[in-house]
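As you look at this complex, bear in mind that one protein chain is not there, while each of the others sits in place.
Right, chain A next:
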Amino acid sequence: SMAPVVSTKSKKTLSKTGVKNIVLVDGVRTPFLQSGTTYADLMPHDLARTALQGLLNRTGIPKDAVDYIIYGTVIQEVKTSNVAREAALGAGFSDRIPAHTVTMACISSNQAMTTAVGMIAAGQCDAVVAGGVEFMSDVPIRHSRKMRKTMLSLNKAKTLGARLALLGSIRPAHLAPELPAVAEFSTEETMGHSADRLAAAFGVSRREQDEYALRSHSLAKRAQDEGLLSDVVGFKVPGKDIVSKDNGIRPSSMEQMAKLKPAFVKPHGTVTAANSSYLTDGASAVLIMSEEKALALGYKPKAYLRDFVYVSQDPKDQLLLGPSYATPKVLERSGLKLADIDVFEFHEAFAGQILSNLKAMDSDWFAKTYMGRTSKVGSPPLDKFNLWGGSLSLGHPFGATGCRLVTTVAHRLKKEGGQYGLVAACAAGGQGHAMVIEAYPQ
C-alpha cells in the first residue's frame, strides 16, 4: 500500500491508517440559471448530460474508465426517473457503466458523492462520477387523483359503454391539477414559512437578512468578475445562445431590498424574495477516485474527501438547522476544531436560515438544550465563509448544489492556501450534512 502523499504544512493530514484516501479529481457545473430562462425548453437529463460532458472535457478521462455514475435530484421528471442513466448515455459514456439516482432533498448530490466515497472505500469501485441536477423550468404537474383514477380505469374498460360511463363521471373538480409544492409532506409547511419562523426564533432581523443576502450577491459578483467560478462550463443551448455565466447574481441595495414585502409570513415576516434562494435550473458533476487510481491515471487531484456525517432533526421547528447539528459532529470525527477550518462553504437556503445556524452554533444554551453537547461549537468567522457567493446569489438547483459546494471548497483551498475546508447544508425533511475536505498537497 501507498504512504500518504500529503506533505504537512502547518497542520496534520487527516489521513487515517486503514482508510483509503479518496480524492476529488475535478468538478464542473453548468451555469446556474433562474428557472424559466434560457434552459426553459430543455429536459433535466440535458442539463446533467452537459455537466457530464463538461467533466469529460475538463478531465479528459476515457469514456470507459469510470466504474459507476450516481446523480442526485429532487423533483423527478417521470420519463427519466433514473436521470443518471439517461444523462450518462446521452453524454457518451460507455453503456457498460451502471448508473443510479439518489434523492435527499437539497443534499441529494452530497448523497451522490458520499455514496461514491462509500463504494470506493469498500473497494467496489476506483473511479466514480457523482453529480446532481435540478430543472425547475418544467416540473411534473399532475392530474388530480380522481382524474388519474378515472383515466386508469378507462384503460381497463372493455366496452364502449363502460368507457362512456367513465368519461361521463368526470366532473369539473377532476380537472384541477396538482402542483408540486416546496412544502414538507409531514408538516405541510412551506420551507420559506419555516425559515421565517426560524429567523424569528433566533431573533434574526430583516435588516440582518438583507445585509447577508447583499453580501452573498456582492461576493458572487466579484468572484464571477474575477473569473474565480472556474467550475462553470459553457453550454450551447440548442436553438439559443451559448450560456457561460450564472444569471441570478444581482447585487442590489439595502434600500431596494427593504422595499420588498415578506414572501411567506404576512404582514410581519422577514423572509423576502431578495433574501431567499430562488428557483434554479442547473447541473453539476465531480470525478471521485481512490488516490492510487487518480495517480495511476496521471491526475493531480484537487482535494481529499474526508469525514462526512448526516444528521436529522424535527422537520417542523428545526427544519433548516442541519448545519448546526452536522458541523460539530463532523469536526469531532475529524479531530478538528472550528478554528482549524480555513474555508467554509455552507448552503444558503435563506439568509435567515444561515444567520439562525450561525447563532445556534454560537449558543451554549442551544448546544446543551437541543444537541446534548456540553458547549457550543462556535460560529464560523465570516471572513472564511462563502467568500465566492452562495446559493442565495449563485442559485440553488436543489439536486446540484452539493457538488458546487465541494468543488468550491477545493478551489478556494487552493486559491487561499488553506488546508481544511468544511461543507455543510440543510435539507427538507429536517436533515443535514457536513463534510471535511482537505487540500491536496501542491
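Brief remarks follow.
To be clear about the criterion, contacts are C-beta pairs under 8 Å (C-beta built on N, C-alpha and C of every residue); 3 or more make two chains touch, one makes a residue touch a chain; residues count from 1.
Just so it is clear, contacts and distances are computed from a predicted model.
According to UniProt, the chain absent from the figure is "Trifunctional enzyme subunit alpha, mitochondrial", selected among "Aspartate aminotransferase", "Trifunctional enzyme subunit alpha, mitochondrial", "Cullin family profile domain-containing protein" or "Molybdenum cofactor synthesis 2". The chain omitted from view is touched by exactly one of A:V139, A:L154, A:V265 or A:L279, namely A:V265. Listed residues A:K20, A:R197, A:K329 or A:H433: the one in touch with the omitted chain is A:R197.
Touching the chain that is not shown, out of A:R85, A:K293 or A:K359: A:K359 (per the contact rule at the top). Listed for chain A, the residues touching the missing chain in the whole complex are 185-188, 193, 196-198, 200-203, 265, 267-268, 314, 316-318, 321, 356, 359-360, 363, 365-366, 369-370.
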